[in-house]
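This is the structure, below, for whatever I ask next.
All protein chains but one are shown at their positions in the complex.
Up next, subunit A:
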Amino acid sequence: MVGGRLAQKTEELRLPTLWPATPMWENYSEGWRFSGEYTFARFFGNTLLMEAGNVIGGVLTAALVAYGFGRLNFKLRGLWFSIMLLTMMLPGQVTVVPQYILFNHFGFVDSYVPLVLPHFLGGGAFFIFLLVQFIRGIPRDLDEAAKIDGASVYGIFLRIIFPLLKPALVTVAIFTFIWSWDDFFAQVLYISSIDKFTVGLALRMFIDQFEIQWGQLLAMSLLSIVPSVVIFLLAQKHFVEGIATTGLKG
């Protein structure tokens, strides 16, 4: 696989062989330069900007909603919780056309709003559920003690629950990052101008060219997974263990 990324250009007339005769680092520099007007620096910047919004939105709002479901009592809580779980089973295709029409109506097509906004609205049922399970494992004595000290429900959230949620929130952040990096459907649907392209969309342009520059394509493909690799390695402990301890209780 490494071979493909270094493959000599002449070999690209055919597909690269398993190991290149002469490594060619130009595939990286030429691939990076892309069309001349926009380089991959732009596409990485765009994607990371979108990711920053997604991760912040997902972590904050999923924690808020999970606290509501996990700790507070209100009318119809059970009903709303079941509805939330049911939405996980809804095929996304059912809502995609009207969502597109809605975003189009407000002029948000070809912007990052349709990609980022959903993350600010609870971050997805899966994450809320994950956090609710985690919150249920936090001893209620902590809440009670804080309450005696005069903390309100908001204070308990800010000073007790949110800090204790940290390991689970790391899991949420990583999942959000990697999944939105790979969420090609939404990107191809909503982003059309090249200056707003994400890394994934730029890679697709390589593929759709008449004559595919395999060397450059594979070089950039390799670079495109670097952020996910880094994020994953930084927090791999949380990733597998975190989900194993939060997910399956109750």
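Going forward, a contact is a pair of C-beta atoms (placed from the backbone, for glycine too) under 8 Å apart; a residue touches a chain by one contact, two chains touch by 3 or more; residues count from 1.
Here is the rule we go by: contacts and distances are computed from a predicted model.
> Could you tell me which of "Nitrite/sulfite reductase", "Oligopeptide transport system substrate-binding protein", "ABC transporter permease" or "Cytochrome C oxidase subunit IV" is the UniProt name of the chain missing from the displayed complex?
Answer from the UniProt record of the missing subunit chain: "ABC transporter permease".
> Pick from A:Ile138, A:Val153, A:Val170 or A:Ile194: which residue touches the chain that isn't shown?
A:Val153
> Which is it among A:Met50, A:Val65 or A:Val172 that touches the chain not included here?
A:Val65
> Please give every residue of subunit A in contact with the chain that is not shown.
Residues in contact with the chain left out: 1, 4, 14-18, 61, 64-65, 67-69, 72-75, 77-78, 80-102, 104, 118, 120-122, 124-126, 128-130, 132, 153-154, 157, 178-179, 181-185, 188-189, 200, 203-204, 206-207, 214, 217-218, 220-222, 224-225, 228-229, 232-233, 236-237, 239-240, 243-244, 247-248, 250.
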